[in-house]
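Every protein chain of the complex appears in place save one, which is left out.
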Amino acid sequence: MILRVLSRLSAGVVTLACVYAITFVMVVAIPGNPFQSGERKMSPEVEQALRARYHMDNNWAYFGEYLAGAIRLDFGPSYTYNDWTCNQIIASALPVSMLVGLLAILIAVMVGVPIGVLSAVRRDSWLDATTLALVMVGISMPTFVVGSALLTVFAVHLHWFPVGGWGTLAHLPLPAITLSLPFIAYIARLTRVGMLDALGSDFIRTAVAKGLSTRVVVWRHAFQVAFLPVLSYLGPATAQALTGSFAVEKVFGVPGLGQHFVNAALNRDAGLILGCVLVFAALLIVLNMLIDALYAWIDPRISGAV
Amino acid sequence: MTRPGDTRRSGVHRALVVLSVTVLAALLVTSAATLPFTLNWYDVQELGEAVRHAPTSDPTVSFDSFEPSVSPGMLAPAARYLHAASSWLGHDDLGRSMLFRLLPGFLISLGIGLASAAIAVCLGTFWGATAALVGGNTDRVMMRIVDVLFGLPYILMVILLKIALTRPLSALLGGQTAVADLIVLFVAIGAVSWLTMARVVRGQVLSLRAQPFIEAARAAGASRLRILCRHLLPNLVGPVIVYATLVIPQAIMQESFLSFLGIGVTQPTPSLGRLAADGVEAVNTFVGYWWLIVYPCGVLVVTLVAMNVLGDALRDRLDPRSQMTSLV
Partner (left out) sequence: MAYGRSAVDFPQSVVHAPVVDAMFRNLLLICTLFLCLLLSFVAFSDSQPRADFTYVNPSGIHTLDPARMSWTQDFRVALNIWEGLTSWDRKTTKPIPGAAHFPPTISDNGREYTFAIRDDARWSNGDPVTAYDFIRGWRRGMEPGTAMDYAFFFTDHIEGAAEYVAWRNDVVVVLGGLRALRDGSTPTEDQLRRLANHARVRRKLTNDSIELTLPPDAASPYAWRALADDLAALELDWGALIDSVLADHAREIDERFAKVGLAALGDQTLRVRLTRPCSYFLDLTGFPTLLPCHGSIEVLRQRYQGLPLTAEGLVVYDPQWTKPNYRRHGYDGLVTNGPYQLTDWVFKRRARLTVNPYHRAVDEISCRTVDMLEYDNVSASIMAYEAGAVDFLTDLGVPYDHELARLSRTGERPDFLRCPVLATYFFNFNCRDAEVAGRANPFVDPRVRKAFTLAVDRRSIVETVLARGDRVAYSFVPPDTIPGYQPPRGLRRNIPEAKRLLAEAGFPGGVGMAPVELLCTSNDVRVGQALARMWRQMLGVRVELRALESKTFAGTKARGEYMIARANWYADYNDPTTFLDCLTTGNGNNDSGYSSLRYDQLIASAKLLVDPTVRAKRLQEAEAVLVEQDCPILPILHYVQLIAVAPHVTGLHPNARLWFPFRYVSVNR
């Protein structure tokens, strides 16, 4: 068991190292001056001195230095926002994104699973059809459209929520709901497919033949099996939700991490790009390991394959 | 009869599929048929106070431009009729006809979706099939690479790829920058969407290889190539098509998202995402530009819903037991 955990861990470290190397190459390859901010240009000498200051005049040295820092969990200064270190930026944004993301995933599971189970049980009924249609729309709506619609209706016209920004609990529901919609759709879909599969299988027939109540058959037996694919989807989904969605953040003015993925790339802020990517990759690896552990716990047969 | 895992639905579902096909076909035919006209008109500004008005059936009000280049009377009857259509769906804030932007925009979005899907499918199939067929350490390394690439944040990679590739490509194309931008866009989206395909194909090939009919072929002395071409590839068509139908709407969605960030299709080229993003940005409490939001978002959502319904139906037919959704 310990051996397995260790091997998973070392694989994770290798993955992280590769992620770092790939991102680094891309960051070096993109043209643009991270220090230049406005329309006014700095003199070449000034830029040269700044590059020297951060050792960006020598890519290999920079590669090693950043890596050494990253191992100590120090992602160095941000080049665009010079007054802040990448650690501070990520530390201020990550909890915000995590809060919204976690809430979104919770909503998605709480809403998506029952919908999926119901539509599978009441197969081909109007309920199933409506759910299917809603799920389709949910998957097909870009979040920025949904977000803007919610904002316009509930914040601007009904004044139920503040228009944007961050700081109180009232700022939380709209972004979380917007972010959860595509996840609800996927989870409902997955649950439905899994449930149909399970309900049609032999052991359920046996259970029904034994005379167990529908409720017990559905929730105690079929759902256990049907939940597995949902669980494996939750790993990457949670990583995605926790690191924030730029669209949701932009629409609602949430100061989360998603904006930095986009802005750092647009600003050519090498340090912040690398920091964000490493945090994201680490989060993904850890969550996948957690999900695998849960998987193995639920179904001991699978553990060998983990 | 209900087979285990049979997810086919009757009645309502069939109607939905038919409706989706009809809607998509109608959009496709209309936009393709009008393309020769709209290509010349999609970025024509009609200026003046009138253009900021809501949709109208009377095109003359939008024609008090500061330098009337085209008066309706100068046009051939067919073109005049088409021209009258320019204000059916209103104008955007730049005074351009919403209808004439939506039509080519639909085609461009569809093109991006198809091209990205094609790239994802080719790359993914090649990668997955190679890994599974060669096996051993090669397989391990190839799949490890896929794992690593999965660890990279999708959106960041698209942006970086787009920034990095645009300049060299437009130089390569001899200054055809608009084309270069489009190519880079779908290459970037395709380049990050092939990973799931690679996994799916690898799994499929591995399970196929263990099937009795492959054993039989091998026992009969068929060459590796023959087994690949005659036995494996035909059996991969189903899952590949199913996955492709998932990638197309996803790529369209990604493009809309990139447009919302301001780095999707470059202005003035229209795409559904670009138009929807423009509409969303114009939301305000002072004037209701409802037509800027409702039409593009409506077409975008209808297109994506129709494609997803279609993809779902295909999946049910071709690969009923697939857990594909879980991989997306």
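Labels A and B are assigned to the chains in the order they are written; within every chain, residues are numbered from 1.
Basically, a residue touches a chain if its C-beta (ideal position, glycine included) is under 8 Å from a C-beta of that chain, and two chains touch if they have at least 3 such contacts.
Bear in mind that the values here come from a model prediction, so they are computed numbers and not experimental data.
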Contacts of the hidden chain among displayed chains: A, B
Touching the absent chain when the full complex is considered, from A:Ala17, A:Leu67, A:Val156 or A:Val208: A:Val156
Residue, one of B:Ala132, B:Leu185, B:Ile263 or B:Ala313, that touches the chain absent here: B:Ile263
Per the touch definition above, residue among B:Ala15, B:Ala171, B:Ala216 or B:Cys229 touching the missing chain: B:Ala171
Where the unshown chain meets subunit A, residue by residue: 31-33, 35-46, 48-50, 52-53, 55, 57-58, 60-61, 77, 80-85, 88-89, 92-93, 95-96, 98-99, 102-103, 106, 155-156, 159, 162-169, 197-198, 201-203, 220-221, 223-225, 227-228, 250-253, 255, 259, 266-268, 294, 297-299, 301-302
Residue ranges of subunit B at the interface with the undisplayed chain: 5, 43-45, 47-48, 52, 66-67, 69, 93-95, 163, 166-167, 170-171, 174-175, 177-178, 203-204, 207-208, 210-211, 234-239, 262-263, 266-268, 278, 281-287, 289, 317-323
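Keep this in mind: only the chains that are shown with their structure count from here on.
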Averaged-CA centre spacing for the pair subunit B and subunit A, given as whole angstrom: 23
Residues of subunit B that touch subunit A when the two form their complex: 2-7, 9-13, 16, 144-145, 147-153, 155-157, 159-161, 163-164, 167, 249, 253, 256-257, 260-261, 263, 273, 276-277, 280, 283, 285, 293, 297, 300-301, 304-305, 307-309, 312, 321, 323, 325-326, 328
Complex interface listing, subunit A residues touching subunit B: 14-16, 18-19, 22-23, 26-27, 29-32, 123-124, 126, 128-129, 132-133, 136-137, 139-145, 148, 151-152, 156, 186, 189-190, 193-194, 196-197, 200-201, 229-230, 232-233, 236, 243, 246-247, 250-251, 261-262, 264-266, 273, 276-277, 280-281, 284-285
